[in-house]
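Removed from the display is one protein chain of the complex; every other protein chain stays in position.
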Amino acid sequence: MDMAQNGTSVSIQDLSLNFGAVSVLKTLNLDVAQGEFVVLLGPSGCGKSTLLNCVAGLLDISEGRIFIKGKNVTWEEPKDRGIGMVFQSYALYPQMTVEKNLSFGLRVAGLPRDEIVKRIARAAEILQIEPLLQRKPSALSGGQRQRVAIGRALVRDVDVFLFDEPLSNLDAKLRSELRVEIKLLHRKLQNTMIYVTHDQIEAMTLADRIAVMKGGVIQQLDAPQTIYNRPVNRFVAGFLGSPAMNFVEGRLEKHGDGWSFVAEDLKIPLGTYQFDGQPEAGPAVFGIRPEHVSLNSGTGWPFSTSANVEVVEPMGSDTLVWLKLAQQKFSVRVTSERTPQNDEAVTLGFDPMRASLFDAETGGRI
Amino acid sequence: MTAAQITAIQPVQDAQDQTGVAPFGPKPRHVSPGRIGIYVFLVIAALFFLIPVYIMIVTSLKGMPEIRLGHLFSLPAEPTFQPWADAWLHACTGRDCNGLSPGFYNSLKITVPSVIISIICASINGYALTFWPYKGANLLFGLLVFGAFVPYQVVIYPLIIGLSSVGLFATLPGIIIVHTIFGMPILTLLFRNFYAALPVELFKAARVDGAGFWRIFFSIMLPMSVPITVVAIILQVTGIWNDFLFGIVFAGRSNWPMTVQLNNIVNTTTGVREYNVNMAATILTAAVPLIIYFVSGRWFVRGIAAGAVKG
Partner (left out) sequence: MQRSWRRRFHLPAVIGTIPMILVAVGVFVIGIGFSVLWSFTSSKLFPTYDFVGLAQYRRLWADSRWLVSVNNIWFFGLMSISCNMVFGYLLAVFMDQRIRQEDLFRSIFLYPFAMSLIVTGLVWQWVLDPNLGLQAAMRNLGWSSFSFAPLVDANTAIYALVVAGIWQGSGVTMAILLAGLRGVDEEIWKAARVDGIPTWRTHLSIVAPMMKGAFATAFVLQCVGVVRVYDLVIAMTGGGPGIATSMPAVYVIQLITVRQNVGQGMAAATMMLLPVLVVLAFSGLVLWRRNRRQEARV
């Protein structure tokens, strides 16, 4: 088929999956380009692992179909799908040495000996696990184990790698190290990767595109920056970003030519805001990230107002300043040199261009 | 080409180049020979486990003439509960023909105090070993665990001599002591493992509050021990009820438990064997542990796994 020529590596079409009466994935569509790194991001229990297992063929789907490299693999066994998979618990075979772990599948598949040796040597070199080959998994550290697990996918010589929260069992420092290594690996191999995580930093740093999931539905599929700056709904806006985006509840109103957001005595003119379609007056939620608000920096902003500082939270490089806007909690991120005091009166300003407006009822972007 | 376009085009393409049905939705399941094999194996195994008891039940409901016809598997033509009544009230062991009922009451008299005493001892042991280990306590525990593996035959004779010397051999207290002794290793292990898995902060907090050994045991540990106590009760009740060796050696003729009486009824009868009465008696003997088994369900399995070394 011509899908491979089109550069689509994995194509999921109208995929549904039910466990009994519970519908976990709902008519889901996703296309992953050749060589693309797609991250499935979402809260625990939203169906990320389920989706990945469907792609791998480890779960029997209820509806829809799955193409890998243009071939309809909906009914194929996992081993015939041209995928390799890396698991959260590493899933190494504990009584086999690293070398045996890497070679077991190949030996069962009946590959010639020298081919097996060649593939293991290559994987070991790429992952720098040559000195570990004769050790058992129990004698490895968490990071080393995960490298071996990646190696097991690598020796399969496949085009699609599936990762299911591969770094969740590691401590914070190792996690960031291996994150970089996975990114380097992707650059070196240039193969397709689908990566499941609930960690937004992993998603932002690794992904070419992020698919944000909730309740078995992909909410938004876009480049990390787009998802961060122009979230399609309130859920995506709130899920990404730490500290989280500020939400102020109020109304969207038309004043003369322009639109404004109004909450109690607060009135934000939306002259610079890019609406997604034709706005309508009514209840709305105004969202803006703490780092897009500026404190005590003059009056050059399209919008500025004053408020009293309630709590100051130093966070090392930054400081989070909490105050109230229209009686609602609101945080501002400032660099540490210009930290205000508790109860100090401050002015804050921002450009509504950087804000996001959501429908109060549907949560969709306006 | 963008993702959206591909998604839009794909179904059309498929409809064209696949004349029949494309792989779509769940993989069609045909009943595989392997799966049939699994069920065949399991059903045959289940029959192996069930048939003996089926035979016992149907035979116990038949009269002797019908049994002599030799239709082992057939349902009773004229079901009668007379064998059951006979087994309970009139079956003979040697000269006395009082049926199994005295054995049942003996088993009750043995089991209830033995279970209570052995669990009390074992819970205190487990608690002391976990939170108040004194010098040598672990050695004692090691000896106790060793006792869980020892063949009973090595200890029986010294126990006979020891109990005789204090006048407790062949008495009810004697058999209760014996059951407490042989239940102690496994129960202590059970309770010790349970307490060791509790957060030690619980104990430390109570110590800081000034509570002592018994106070902590009764007001903190004991209320938390309900699950393990249930397991221990299941383990002990079935174990002691099913015991034969200790009963026949230590209980004395007047206290013989149900299992001993059953064996005597069945294996010492002279003259005509009343199979229906014997089988009714056997079912009656097995009834108590079976009821516990079916009522407790998964707890029973947990008890086995926990007390895996108990023979």
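For reference, chains read A and B in written order, and residue numbers begin at 1 within each chain.
In this section, a contact is a pair of C-beta atoms (placed from the backbone, for glycine too) under 8 Å apart; a residue touches a chain by one contact, two chains touch by 3 or more.
Bear in mind that the values here come from a model prediction, so they are computed numbers and not experimental data.
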{"item": "Which of A:Lys48, A:Lys69, A:Arg119 or A:Arg152 contacts the chain that the document leaves out", "value": "A:Arg152"}
{"item": "Among B:Ala85, B:Val155, B:Leu198 or B:Leu222, the residue in touch with the chain that has been omitted", "value": "B:Val155"}
{"item": "Selected from B:Val115, B:Val249 or B:Val277 as touching the chain missing from the view", "value": "B:Val249"}
{"item": "Contact footprint on subunit A, counting only the chain that is left out", "value": "53, 56-58, 77-80, 83-85, 87-89, 91-96, 104-105, 108-109, 152, 156"}
{"item": "Interface residues of subunit B (partner: the chain not displayed)", "value": "35, 38-39, 41-42, 45-46, 48-53, 55-56, 59, 67, 69-73, 121, 124-125, 127-129, 132-135, 137, 140-141, 143-144, 146-162, 180-181, 184, 188, 212-214, 217, 238, 241-245, 249, 259, 262-263, 266-267, 275, 278-279, 282, 285-286, 289-290, 292-294, 297, 300-301, 304-305, 308-311"}
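One rule holds for everything that comes next: only the chains that are shown with their structure count from here on.
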{"item": "Cα-centroid distance, subunit A relative to subunit B, in whole angstrom", "value": "52"}
{"item": "Subunit B to subunit A touching residues, read off their complex", "value": "1, 3, 6-7, 10-11, 13-14, 17, 22-28"}
{"item": "Contacting residues of subunit A [partner subunit B, same complex]", "value": "1, 3, 6-8, 11, 13, 29, 31, 33, 60-65, 67, 72-75"}
